[in-house]
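Everything on this sheet refers to the single structure shown next.
The complex appears here without one of its protein chains, the remainder shown in place.
When the chains are written out, they are named A, B and C in that same order, and each has its own residue count from 1.
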């Protein structure tokens, strides 16, 4: 079969991770990149020997050789690029969020359905092997009924008032910062592991650092306002959020996220309490799943191609004891996506086991409900997805 | 000086721990016990060579030789015994909660003030050496301003529907179960470490197991309805609760507690995020304090008579590396209480560094606000303390 | 029954721990203390309300009211005091080591047998509840045959060349320092858990810091030569040691101990690998036993009066999840000793489940073999015990 030809839009940090992991996927050929910062794009292209560099998204989408687009541009243009890529007949794997609100993501869903697009979205944390294992065990009934869940997603990259990011600017980031950025990852983990939908939310958003120094002349993902050329700005978006959550079976959950938690880097923790046992997973020690019991010793299950549930072994590719990392999680997601795409192109049936635009839209609905809840200070139902 | 003469009311599990740890306190003589279950009381007295056993609280309080009363009776009689003990001129160290609501605890405060009673309450978790260390560092300014905090208190002793306790019965336990029982400990830790007061609450209470088997003929603290002689009952009190919390400086916090979390035993975790650094403490590994930093490696501080802040070294009595346990935490609390009492009796000035009836009342106010918030589904201010 | 009357010889650090934990033992009355530093003895006696203070060991042993002697004096007088106490008709619980070599400990064994003395020795680490659990499981056959074991005992209290102790002086400490002091604890754990005897040793002893500053005028257990009044001395005893060990079933083991390991406090770790499963225990997290499996998830067993093997539940006295500490381990040892003593005095049969002078002698034989092995640089058999 011919290689699948892939283009990546956006060659900042996450775009480069996409490029590197795409290189591990058999049957994939990276043919083009685009970035509004053309120098950045050229550098990536040269280093990774990518033949074509486009100065604009439009020109890239006009390239008939491109089969799949990875949308790694900034959040505020995710929607426009996703729309254009679908309309150009490309398959689309987008960075999260799909758009700035659920009304837009709803339109994307419809558009993709109309065009028969194979969509994907980068909720990569579910692709650590033991997260897959937890989900598989829930589906097999090991956990029993989900009763409650709890956890957090903590970071410290906005700890100082001299830290700044476009994520704090409503014009670029939309109505929320941390609850959208980190909260959506965590809520996806909840839905993925439990197999249930979040239906109601009570939220509190808070800005721990209400005034920051913004560097003059550009706001990258990770920037510092320590430079002399900065100005003090009022920050309106959240750097802390808490959510009470309710699942469609009535299970209750609680979540905290914060970007000013000194010493916490990508500290994701999720505990799920069922009627038969409990699971806990932490991204700080991502290779192990804790399994809790009332009447016998608790277990620590390590990712393993030998011991995992049948269907999840492929995600634990290395002999037991060799740790997988973040790169491998993203690779696992890509592999699932491209296996489905290979099947689609070959006319074979396939499953979309990976997160797709529906997933992305569901998360937009949860975040929209959280923002509305915060504003009204009341419990808010998650809109129809 | 003469020994201080102490009596313990209630000789169930926690009463026996009191008795054992009292035996480690110099200058204290245990002279009497009382329990409505006189057999239990006699057994404890015989084993520990306690001279007097009283069949009723009244008779014990009438004993002029008793200087101090430890109130280890069930929750629903805490208030009455505390009142009677104060009125009988005894000093009182009570198990938590002081009473079943904040109106009662408010009266207790007034009564104790009137009688000049030296009061104490058993919020023992703050007496792990590194919890004291965290509090001392906050007061010294190391943490900076508290911005946010989060954590949980999880257990599994009500995991099965055949588990039952009087704590689930509103007639005995009052308006709440887990949020009061475990939540008060956690909120005390928050106030103690941060040095700030909780002023507003948003709560969700939930009953994960709405129908349980209650054993016929008595409901002890830890009972099982597995016996044939049990009946199904509807459970109205919470076995799960979540709280959004606000401190008097505007800091936000989030807390989850649950008693049906399989595999979690006494799993208390508290993280505090300040403007200079972060602290985290877990009762599962209670001898270490995690100190988080943005720009250098995080630290793990182990309890130590050599390295702790001056005033807290006495709580880490053993050479560094020899772990203190739960017993030692309670002993530390007792020691502080009895040092103050010794000073009081000698007419020397003293500090009440330990939790007292004011602390107990503040916690009742937080719990009352949580229950009210749950019922109204709105943010609720913590009543005047 | 009348109380058992106990005297403690030596009121330094470990003597005070003995005194405090003795206060928790029912049926025990502390009647006397002695210390060559009479001021120290008086202080302890006053604080803990002990009626008699003796200026010499002889006078204490002449006190007919004393039933049991706890020998907490420095190592170099352990032997003499043990001999004298037995000859005075006392029961004896001695700090380790029993003597400075195995020839002496052998004589002690014979003497105690002749007098029918109930002897005990303070190998307290085996009294953490899950260490007892491991031993019970081995005896039940869970582990299968022991194949191999490994671990370490690391400290840092001799890290600086200004740290000094009488333990480094052969005149007081005998032929070895760390291999005797820490090594004997670890080897006792091995024998206790596996139920097997160490029969052959290959050892390397080493002095990482060959020159130290010794404070002039006295060498306490924990001293510093930072003071101006110190002199440089050559250190001849080991502050590092490694042992290859062989058990009587042919199982192989390996052990490292070191007192100059910065950051390690009382870091004991022991792993035992059997033909059916593995166990690991660490004093840094002493409440949990790791249980390793090849074909299923590993387990973490937490001390528990509910889940432990029947005979070991009494050592886990608190409800599951409340951590026991070092004090509790020593208390557990004392309780076993005094239960046996109560039975002996009542003419009832009893088991000596606790470590006794035989245990102490066996450890002296292992240490003697280690020193001999180091000197000859060859494998050395452990002498007859």
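Just so it is clear, contacts are C-beta pairs under 8 Å (C-beta built on N, C-alpha and C of every residue); 3 or more make two chains touch, one makes a residue touch a chain.
All values derive from a computational prediction rather than experimental measurement.
From the set C:91, C:156, C:181 or C:356, the residue in touch with the chain omitted from the display is C:156, counting the whole complex. Within the complete assembly, C:240 is the residue of C:240, C:338 or C:357 that touches the hidden chain.
In the complete complex, the residue from C:147, C:197, C:313 or C:344 that touches the missing chain is C:147.
Interface note: of C:12, C:26, C:195 or C:292, the residue touching the hidden chain in the full complex is C:292. In the full complex, the hidden chain is touched by chain B at residues 291, 295-302, 307. Residues of chain C in contact with the chain left out of this view: 147-148, 150, 152, 154, 156, 159-160, 202, 204, 206, 208-209, 240, 242, 244, 252, 254-256, 258, 260-264, 271, 273-274, 276-278, 290-294, 298, 377-379. One chain is missing from the display, and on chain A it is touched by residues 3, 13, 17, 20, 23-24, 26-27, 47-49, 155, 157, 222, 264-267, 283, 285-286, 302, 304, 318-328.
Note that in this section only the chains that are shown with their structure count from here on.
Between chain B and chain C, the centres computed from C-alpha atoms are 35 Å apart. The mean-CA centres of chain A and chain C are about 54 angstrom from one another, to the nearest whole unit.
Centres computed as Cα averages put chain A at a distance of 41 Å from chain B.
Counting only residues that touch two or more partner chains, chain C has 302.
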